[in-house]
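Sharing a structure below in structure tokens format, with a few things to ask.
Left out: one protein chain. Kept in place: all the others.
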Amino acid sequence: MVDVAHFSIPYFQYLNEQGQPVVALPDFVKDNQTLFSLYRLMTLLRVFDARAIALQRTGMLGTYPSVLGQEAVSVGLGAAMHLDDVLCPAYREGGAQIQRGVTLSDILLYWGGDERGNVFGHPNDFPMAVPIGSQTLHAVGVACAFQYRKQARVAVAVCGDGATSQGDFYEALNLAGVRNLPVVFIVANNQWAISVPRGRQTRCQTLAQKAIAAGFAGWQIDGNDVIAVKEKCAEAIEKARTGGGPTLIEALTYRLGDHTTADDASRYRSKEEVAQAQAKEPLKRLRHYLTERGEWSEEKEQLLLAECAKDVEEAVEAYKQVSPVTTDMMFDFHFATLPADLAEQKHLAAQFPVGDAHA
Amino acid sequence: MVDVAHFSIPYFQYLNEQGQPVVALPDFVKDNQTLFSLYRLMTLLRVFDARAIALQRTGMLGTYPSVLGQEAVSVGLGAAMHLDDVLCPAYREGGAQIQRGVTLSDILLYWGGDERGNVFGHPNDFPMAVPIGSQTLHAVGVACAFQYRKQARVAVAVCGDGATSQGDFYEALNLAGVRNLPVVFIVANNQWAISVPRGRQTRCQTLAQKAIAAGFAGWQIDGNDVIAVKEKCAEAIEKARTGGGPTLIEALTYRLGDHTTADDASRYRSKEEVAQAQAKEPLKRLRHYLTERGEWSEEKEQLLLAECAKDVEEAVEAYKQVSPVTTDMMFDFHFATLPADLAEQKHLAAQFPVGDAHA
Amino acid sequence: MPEITLLEAVNQALAYEMQRDENVIVLGEDVGTNGGVFRATQGLLQKFGAERVWDTPLAESMIAGMSIGMASQGLKPVAEFQFMGFSYPGLDQIINHAARLRNRTRGRLSCPVVFRTPYGAGIHAPEHHSESTEAIYAHTPGLRVVIPSSPARAYGLLLAAIRDPDPVIFLEPTRLYRLVKQNVPDEGEALPLDQCFVLREGSDVTLVSWGAMLHETMNVARALDQEGISCEVIDVATIKPLDRDTLLNSVEKTGRCVIIHEAPLTAGMGAEIAAILAEQALFFLQAPIVRVAGYDVTVPYFKLEKAYLPSEARIKEAVLTVLQ
Partner (left out) sequence: MPEITLLEAVNQALAYEMQRDENVIVLGEDVGTNGGVFRATQGLLQKFGAERVWDTPLAESMIAGMSIGMASQGLKPVAEFQFMGFSYPGLDQIINHAARLRNRTRGRLSCPVVFRTPYGAGIHAPEHHSESTEAIYAHTPGLRVVIPSSPARAYGLLLAAIRDPDPVIFLEPTRLYRLVKQNVPDEGEALPLDQCFVLREGSDVTLVSWGAMLHETMNVARALDQEGISCEVIDVATIKPLDRDTLLNSVEKTGRCVIIHEAPLTAGMGAEIAAILAEQALFFLQAPIVRVAGYDVTVPYFKLEKAYLPSEARIKEAVLTVLQ
């Protein structure tokens, strides 16, 4: 017997759970503004999240998936991407989307049951993907287009731990590897796929090692350390941009809330587990670090919270002000030009009024 | 940065390309009868293969996929399985099937376009799978049944290198890992998926490492060394039988023939490559070893060839003698009891005669 | 005996049959600890243990394929797809294998599996949670397709589906899950898998529907009754194989037929029923056969789902048209 191949999976963390640096910090950390911006976005997301849940509870929004506890993943990722890269998100990546032209009211509109939520201010990004794992294949397709056109652009797919069980996920990785595509896969491992814990999703020690099956690098990072997320995403994205091929990043985080507003997580997991995870959440950590550095105060915090609340209320207002849907909207976008039979159906539909509680 | 996981892929070979032992041979090799039997089966398969291709050329058989050069994989595997294990093969596993109650004429019948080729003498084995990779999921399902019933039985799936790109393959591995199922996956890596070479199927150094994505062991073996195949398959199968969980075995071999009789491999690969592979083929190697050991002779070889030719001719005869198909056969096996609408259709079909050149 | 919902009837049937037959295994995403996202499998884990109720990894082709493997060895998996819109990755395994295993092996192997899934629109769910693509399964030889529309029929048909030795697609109208309650004796009585149910006898026109649309259809029938129009209402329930006799008998009697379904119009099951009538009852027809169906568009996000679903107004208009 000889060993013919060897692999290992590295783990990256900059700030530990107490907000203390554990290794030399990346250069960008020197810049207060960058850190403030990351912190601000995470806070905005948290305030928005609570508001969205409240809207759902009062019947103003449909089912909504909370991002509580995972803010660092999408915020750090969004900060690492170029605007002309393309994002293929799942449904907890608001933190990246709002850095790329998607508004909070777009997000409300989407979860409010309105396709206009996907008509957002980025020309090429994909809308949220609900069929789990399917978007990973779109990202490799987008990366194929970049590679074919010799553009220095990168496609990024984000999915959850549960998504790593889907065939599409592996097929995407495999294609990315064999064509050396400019694509980065982020697995937001929040430890749960609805009620199924990470340990019953797969026997792997890490999800990062799934990249070994496709012949490229997999990294595990502390996904609650926004510095690690931004730094390692940026590194992987720049590697992809310069011909270095794909990377899989497993971002370790935790879904502190229910799966969605339709879920009740207390049915399947213990308070203790959640409390433990709570201690590692991303905002507190960065706040501690900024405070230690003398750059943050309770006053600044209160100001920021008020500012975020205002932004969120504006978004809610914009959401409420959106024009009513019409039956025509069901028909007008299936084809570039409406076929004759659909035109007839459109006419028929218009004769029957739309009734909807949320409209 | 710390490394949080390490992996390596072992490679196993007992007889090198010249038929010389490279490490201590397994115990079963002491027994001449066992070696004769392996050699006999491989020879039978080779003779059968040539005959089947000839039948196809004369219009007596449909498209047929040659096994030339890969005989050791299925023969070694078949010798390692228990009869009450379950095999979920692709379509080049005749060497295992004929050790499990499938006759050569069953195989001809199948490729002759007749479902009765799947009514063979094993109660539980799956028929050949044509949709690539799909059978891996059946094998994990079978293994689930064994595990549920606490039976000491093992399911074995065989697929090709091309199949390792399919989502089903990874989903099967993942389930096998997480449920610690009694299943063994054999990838018969014959270097080609029709015209697509192994190197354009995936960027992995080995196909064995795909198991790392599911958290269990992957081994690479010399698939043209029937001793390695039997030994390592037996080891993996016994491990699975005794609660040790799944193993993925990549058996390195080479498809010396065309993909099927409908294919012309000279369109996409060089004579040189095939000639090089020819030197490593499995029969010659075992013959050399047996000859060195003083157990084989040209005379024995001729006797064996004659015996195999006779067996094959008998199978061809049986195939030719099979009763004609009837239109009823289209209907009688879709449901345990024929629904009324199908009964009507069955009646209708019977009014129109069957015309078929191969019937 | 308390009255139960359709959802509870599904649960009751599962529990009954798991008790009766230890080959029955329930599996799917979140069916265990969580009891299913709608709670259809609630309590089964507690009652039958983790050996009988499996939370699977998140992969529908896997769910379909592993079920086939299990069924081939005599188990009776009842597999759940979390929503019909997520069943499509399983289509290859269902079409190429589940539906064919018995025929392919001339009966040597078989595939007694039930694929259950919430079905249809109307519950304000996110996108992909509102599909009704029964026609895809109905077009696939080797499958049975069943859609219950009441607690009692859910119970009796699900029992029949599990006991059936062949693969059954069992579609549960989410809109009906909690809409009505009924007394459903837990006595293990199965219903036939090849018979339509006449929900209401009538003489002027035959209304044919299935699943949740029967709710609106019955409402229209009742309203028209007030106006002196007598509607016969048929619940197809067993979409495949189709009980043509009940349909033909009714239309031969009434001479008029409206077919109502929420799936898109084109190549939906309504077309099949209309085609059968046009072939076998043509000269009984006194009016064109009208289909009131979903439009040929993707089910819209929920702000528009009511506009997508055939409304009572549309159904009524169609009935009045064929009565002219």
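Every chain is named by a letter (A, B and C) in the order it is written, and numbering of its residues begins at 1.
The working rule: a residue touches a chain if its C-beta (ideal position, glycine included) is under 8 Å from a C-beta of that chain, and two chains touch if they have at least 3 such contacts.
Quick caveat: nothing in here was measured; it's all calculated off a predicted structure.
Novice: Given the contact rule set out at the top, which of the displayed chains would the hidden chain touch in the full complex?
Specialist: A, B, C
Novice: Quick one: say which of A:143, A:207, A:221 or A:349 touches the chain that got left out.
Specialist: Counting the whole complex, the residue in contact with the absent chain is A:143.
Novice: Using the touch definition from the top, which of C:187, C:227 or C:279 touches the missing chain?
Specialist: C:279
Novice: What chain A residues would touch the chain not displayed?
Specialist: So the residues of chain A touching the missing chain come out as 86, 88, 115-116, 118-120, 123-124, 126-127, 131, 134, 136-146, 148, 155, 167-168, 171-172, 174-175, 178, 329, 333-336, 339-342.
Novice: Residues on chain B that touch the omitted chain in the whole complex?
Specialist: Interface residues of chain B facing the absent chain: 62-63, 110-115, 130-133, 162-163, 165-168, 193-196, 200-202, 262-263, 267-268, 325, 327, 329-331, 334, 341-342, 345, 348-349, 352, 354-356, 358-359.
Novice: By the contact criterion defined above, which parts of chain C meet the unshown chain? Give residue numbers in ascending order.
Specialist: 60-61, 85, 88-89, 91-92, 95-96, 99-100, 103-104, 127-128, 133, 135-136, 138-142, 240, 242, 263-264, 266-272, 274-275, 277-280, 282-283, 285, 287-291, 295-298
FYI, only the chains that are shown with their structure count from here on.
Novice: With chain centres defined as mean CA positions, report which chain is farthest from chain B.
Specialist: When every chain centre is compared against chain B, the largest gap points to A.
Novice: Quick one: report the Å distance separating chain B from chain C, using the average Cα coordinate of each chain.
Specialist: 40
Novice: Approximately how many whole Å separate the CA-defined centres of chain A and chain C?
Specialist: That gives a centre separation of 36 Å.
Novice: Using mean CA coordinates as chain centres, what's the gap between chain A and chain B in Å?
Specialist: Taking the mean C-alpha position of each chain, the two centres sit 43 Å apart.
Novice: I need the residues of chain A touching at least two other chains; which ones are they?
Specialist: In chain A, 165-168, 200-202 touch at least two other chains.
Novice: In chain C, what residues contact two or more other chains?
Specialist: 57, 59, 61-62, 89
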